[in-house]
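Every protein chain but one is kept in place in this view of the complex.
On to chain A.
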Amino acid sequence: MSKILTTLAWFAAFIFFAPVLWMVMTSFKQEAEAASSPPTFFFEPTLDQYRAIFSSEAGSHFLNSFIATTVSTLLVLVLAIPAAYALSIRPVKRTQDALFFFISTKMLPIVAVIMPIYVIAGNIRMLDNLALLIILYTAMNLPIAIWMMRSFFLEVPGEVLEAASVDGAPLLMTMRRVLIPMVAPGIAATALICVIFAWNEFFFALNLTAAEAATVPIYLMSTMTSEGLFLAQLSAASVLASLPVVIAGWIAQKQLVRGLSMGAVK
């Protein structure tokens, strides 16, 4: 029985992984092989697609994405951690309303507000400007980060905080030295989510950037064409675009597996 389950698990894993594998394989093909029908499984691998990307202007897209993602994620954490503290451990007045307000900002579809944002950005001459993307990505991720961080803070046993105050630790020190280390896995998870959302964000970037501030998803799009073949090039670009997220996930994983506040209170 367990053998069948193991086989099934491997099979399911393969099904989930197959598209990624196919993308990686396609990235080493020539365009004609990538478009052939039926698909080719055996081919002479080539690095042409990667060479083409490295000789294009992809570098500036990656740099833009890196800056927008890192800065917006740091800003989100700086804002979300105190906010979540105030909404969980020391609840302020009308906590539920505040929480609902934060999440309600995610309820309006972005497409409904893109035109006003575009016009405002145009008027203040912020179109095609990375700072605008950073502000928007921060605003976009903040509600999720606050909700996530709040749930992690709620898991922290009150006794630990009491112990800290009995030991004479003031608020900031308690936050810095007790709370934050205890919720470090939560911070890692939140940061990872923010990184993924910001790195993959397409709609704002498509509409609000042009040449200067364009990010990686826009680069991926530019490798596509409605006339002619592009699958191999797009696959190679997608592999490169996925790498930073994979690396971020791998780094965060180290934090995530440490477990929450296990064994804090005996």
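Everything below uses one rule, namely that a contact is a pair of C-beta atoms (placed from the backbone, for glycine too) under 8 Å apart; a residue touches a chain by one contact, two chains touch by 3 or more; residues count from 1.
Note that in this section contacts and distances are computed from a predicted model.
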Q) If you look up the hidden chain in UniProt, what protein name do you find among "Crp/Fnr family transcriptional regulator", "Tol-Pal system protein TolQ", "Sugar ABC transporter substrate-binding protein" or "3-oxoacyl-ACP synthase"? A) "Sugar ABC transporter substrate-binding protein"
Q) Which one, A:47, A:119, A:171 or A:243, makes contact with the chain that was left out? A) A:119
Q) Of the residues A:80, A:127, A:144 or A:252, which one touches the chain left out of the display? A) A:127
Q. Which of these, A:70, A:95, A:242 or A:255, touches the one chain of the complex that we don't see?
A. A:70
Q | Touching residues (missing chain, whole complex) on chain A | A | 30-32, 35-37, 57, 67, 70-71, 74-75, 78, 115, 118-119, 122, 125-131, 134, 160, 163-164, 167-169, 176-178, 181-182, 206-207, 210-214, 218, 221-229, 264
